[in-house]
Each structure stands twice: as C-alpha cells, then as structure tokens.
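Removed from the display is one protein chain of the complex; every other protein chain stays in position.
We call the chains A and B, going by the order they appear; numbering starts again at 1 in every chain.
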Amino acid sequence: MDFNDQIESSGDEEEITAEAVLKTLYNAWQNERLSPEILPHCNEMVECMLGQIQHMERNINKLPKTDLRASIHKMELSRIKYIICNYLRARLCKIEKHCIPIINEERQRIESGTNYLTPSEYKYAQEYLLNMEGHFKSVVLDKVPGNMQTFEMNKMAIYPNLQSHVFLKANETVNGVVLDLPGEQDEEIDLEEGSQHILLYKPVADLVKSGKVQLI
Amino acid sequence: MFGEKVIELIKEAERNPDTMDPFNDEKLRQILEEMQLLFKMNMNDANATSENRSLWTTVQVRHAALERNKRCLLAYLYSRMNKIKTLRWEFGSVLPPDIRELLSDEEYQWFSKYSTNLATYMRSLGQDIGYSGIDLTENLKPPKSLFIEVLCVVDYGKLELEDGDVIMLKKNSRHFLPTSECQTLIRQGVLKQIT
C-alpha cells in the first residue's frame, strides 16, 4: 500500500490517509472488474470513502453555489461515487450470476472467518436465490409432472470460469509461479516486478487476492 | 415432434439481446401440456416394460424429451429474468406501461422482489456512519465535465448555470454549455445538440 508523508503512527496502528484508501480502492475495482470470480470485499475502504463523501458534501453545502471550489469538489465526489458504484455493481453482477456456488463457498468461508462477501452482500445473494427459485417454481416447476418438480441446485449453478486468461502486472517479484499448461509439462515462471503477462487466472488467483499482482 | 415448441420459445427469448417479447403464456401452456402427456404415456408404458423390454427405449426417449422441455423452459425464464434485471437498472423501480406489458404477472412479482432486494442492499451502504445510502443505479457512467454545442430553437429566456453564469437563450442562438445542464432542455426540445 502507498502511504504519503502525513501518516501518524500511534503505537501499533498507522493511520492510513484517504488518498491511500482511494488508490487501493481503484486497484480493488480494477481487479474485481477483470477477475472471473468474486474477490474478497473491501468494505472498510468503501465505508471510509462514503464517510469522506458525507463529510465533503456537508462542506460543499457551506460554500456559495457559484464558488469554483464547490464545482471542483462536486466533480471529485462524482468521480468517487462512480468508482464505488461501479465496484459494488461489478460484485453484484457476479453474485447474481454465480449465486449458487458463491453461497455454498461463502458458507464455509464464514465459518473460518475468511468471508469474501459483506453481510449485506450475503443477504442479497440469499434473497436473490430465493426469489429465483420461487419464480421458477411458480411458473414452471410446480406445473411439470410429479417427479420433476425439484429445483436442482447443482444443475442450476453457474460456476466462474477460473480457466480463463487474464492480463496482469506484477507489483513485486514473484518467483516460481506454476502454469499448468495443456502440454504434458508444467512450466514454472518468475514474475519480475513491473513485468506484464497474459496467462491462466487459476494459478495466480491467490496472488491477485494478496495484492502481489494487479489485473490489467 | 417432442421438444420442438420449446425451441421456438428459446429462439424468441434469444432473438434480440436488446428487446423482449411479451411473455408467451400460450406456448408455455402448450409445452406443459406436452410434458403431462409424455409423462402419462411413460407411466403407462413403464408398468408394461417389466414384461416388454422393447418399450424401454421409447420410455427413455420420452424421458429425455421431458428433461429437455424442463431445461429449456427454465432457460426461457432465466433469459427473460436477466433482461428484466437490466430494466431495473435502466428504468428504476417503476416500469413504463409499455414495458410492464411485456412481463407476465409472475415476472412482475419477481421484478418487484428484485427491486426491493436491491433497495435494501443499497440502503445498507454507509448505514453504520449514518450516510443515506448511495444509489448504484445512478453513477453508472464516469462523470465528464463535457461541454456541447447547442442551438436554441425557441425563445426560452434566461438560464442560470450552476456556476452562476446567466445565459440568454434566444431562438437561433448558439451556445457552448455543460452537457449535464442541457439535458433537460434538450429533452424538452428547447435546445438541440449540434454534433
């Protein structure tokens, strides 16, 4: 993470500036847009930005409407709102499309405290699935012959394609990434800091989640 | 032939990615009828197959047709469901009447539930800090401080811009204005965009 000069260190905690949070949110947005699966959430950062927006909106209201500074702040706020909305919407799209596997996997992740979804998102996912099931039942399933009426979760599930290719940039040097290529041999490559590659998502999924590489 | 009608349904759903046909109640009813018929025939023959193995293939074919019908019907619903979702993002929670007509009653019910679910989620954003929630359906395009050239087609009078400038909109006058502030007037026909 990028820290600028104005960080205060108070004991163990370091204060992270709004600027740094925004930068990280940009990266999270990019990754979320470009990855085939849902990534761990960045809720603290979203909330931090919402707080900044709230604070800034109050300040703008104190300025005369015609003040140039008001226009500048308004423009910045609409930019930040755009990023937040686009980021959250990208997540909702994935949650909707892959709701069945996401709910299943999230159930396990919640138990180990490594959830990818925020509580609100999880609730959204469950409600969405319930509505879809209800809809299918009332229009079709309840009206088909007896033994065919079940909503078959495993058949309805759409899994994210982890075998898709992505572009990435290495934020730091990562050695020994194993590409499972279709040929017999598995190749091992090193990702030098700053280098860019196109390759299968699956072998680098963890590197994306840990911030060692950035999808581009 | 079994399973043909359901393909027509699918074709209807997939014909145009940007538009939706009215919900085809009639076809759905016919296909469900076909399924009941197939099922009944199978029930009869299934009892007989324990003695007569030659019926076994027929039963299998009918069963395959049943499964296919079920799968395709759900695909039809699913395809429409996805389109209905985009309606919420485009039109908001109130659909224009000509669009509402295209949905079956059940689909409209689903739309309402989807809409409510989305609203609940959006309200939850920033709840902890007392922020009034952010509307994800706005802010879908990156903001641009774009200026466009417009022609004023009627005598409108004074227009006060957000930054305080006052513009006189006389018939046939041309102006270079921020896009966001012209949109309403363009929609109302007062201004015309000159590309």
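By our rule, a residue touches a chain if its C-beta (ideal position, glycine included) is under 8 Å from a C-beta of that chain, and two chains touch if they have at least 3 such contacts.
Everything that follows uses one rule, which is that contacts and distances are computed from a predicted model.
Not shown: a single chain whose UniProt protein name, out of "DNA replication complex GINS protein PSF2", "Trafficking protein particle complex subunit", "Rieske domain-containing protein" or "SKP1-like protein", is "DNA replication complex GINS protein PSF2".
Just so you know, the chain we are not showing touches A, B across the whole complex.
Of A:Glu19, A:Glu44, A:Glu172 or A:Asp206, it is A:Glu19 that touches the chain left out of the display. Remark: the omitted chain is touched by one listed residue; of A:Arg79, A:Lys123 or A:Lys209 this is A:Arg79.
Although one chain is not drawn, the whole complex shows that of A:Ile16, A:Ala157 or A:Ala205 it is A:Ala157 that touches it. Mapped onto subunit B, contacts with the missing chain fall at residues 74-75, 78, 141-142, 145, 147, 163. Although one chain is not drawn, its touching partners on subunit A can still be listed: residues 4, 18-19, 22, 26, 30, 33-34, 36, 49, 52, 56, 68-69, 71-73, 75-76, 79-80, 82, 86, 154-167, 179, 181-183, 187, 189, 194-200, 216.
Simple rule for what comes next: only the chains that are shown with their structure count from here on.
We define each chain's centre as the mean of its Cα atoms; on that basis subunit A and subunit B are separated by 25 Å. Residues 28, 32, 35-36, 38-39, 66-67, 69-70, 73-74, 77, 81, 85, 104, 106-107, 109-110, 113-114, 117-118, 120-121, 124-126, 128-131, 134-136, 138-143, 145, 162-164 of subunit B touch subunit A in their complex.
If you check the complex, the residues on subunit A that touch subunit B are 46-47, 50-51, 53-54, 65-66, 68, 71, 75, 78-79, 81-82, 84-86, 88-89, 92, 96, 120-121, 123-124, 127-128, 131-132, 134-136, 138-140, 143-146, 148, 156.
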